[in-house]
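Missing here: one protein chain of the complex. Every other protein chain is in place.
Let's look at subunit A:
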Amino acid sequence: MLEVKNLSMRFGGLLAVDQVSLDVQEREIVSIIGPNGAGKTTVFNCMSGFYKPTGGQIIFDGQEIQGKPDYRISRMGMVRTFQHVRLFGKMTVVENLLVAQHRHLNTNLISGLLKTPNYRKREQKSLDRAAYWLERVGLIDLANREAGNLAYGQQRRLEIARCMVTEPRLLMLDEPAAGLNPAETRDLNQLIVSLKEDYNVSVVLIEHDMSLVMEISDRINVINQGRPLASGTPEEVRNNDDVIKAYLGEA
């Protein structure tokens, strides 16, 4: 469903991403791994429309999307999280999920001002959807708290829930396990697998910790200093000489 071909991104003299290609099929978890500064986040920024790539193509559902505005890409069903959590901190947890459903709720102003039955029905529906996902990520008891006051791990889960209420087809997670303890990481992995299996969402996952992604990824792409280093199943990547060299050389 998603195909990235020869993606390049240049910042002045720095070629942050150099000819990276990857593809994602329906109901698949594809990981991008690589050391810090390898260009993983930059790939995401290009895919989600935050940057206009300087070269290459990104094709989603047969449509070229490189250079399209970010909100359009999000509306097509490709939604992302951020390496540094970006919640609406002063809003409550449930309101964060309501903002994300803006599009589903976008009735005209008049019906909202008059609180027509149709408007109420839609409002209730989005509240229900929010409640469902809060239940799903275990935050239902904190629904009316300010999002900024949540613990770090809870914020991470809220960010994923906020993506899921938009009913995406492809979810892009940028280092979702960063800063989590081992128990939280295990829960997160289960959640990601369940997104794929129960909700038919494809996932692109960024991690720089290799061992983490090995068990849940269907395929892995390794990039190093902006260039693709290897790709394949976890097994293939684990035994790839270049990968071993790069990772052991750094460690």
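Operating definition for what follows: contacts are C-beta pairs under 8 Å (C-beta built on N, C-alpha and C of every residue); 3 or more make two chains touch, one makes a residue touch a chain; residues count from 1.
FYI, contacts and distances are computed from a predicted model.
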The chain not rendered here carries, per UniProt and among "Putative TIM-barrel fold metal-dependent hydrolase", "High-affinity branched-chain amino acid ABC transporter permease LivM", "Methylmalonyl Co-A mutase-associated GTPase MeaB" or "Sarcosine oxidase, gamma subunit family", the name "High-affinity branched-chain amino acid ABC transporter permease LivM"
Pick from A:L15, A:I59, A:L127 or A:M214: which residue touches the chain that isn't shown?
A:L127
I'm checking contacts with the chain that's been left out. Which of A:I58, A:L87, A:A177 or A:V204 qualifies?
A:L87
Which of A:R136, A:R162 or A:R219 sits in contact with the chain that's absent?
A:R162
By the contact definition given up top, give the residues of subunit A that touch the hidden chain.
48, 50, 69-71, 74-75, 79-80, 82, 86-92, 94-95, 98-100, 102-103, 105-106, 109, 112-113, 127, 130-131, 134, 143-144, 162-163, 166
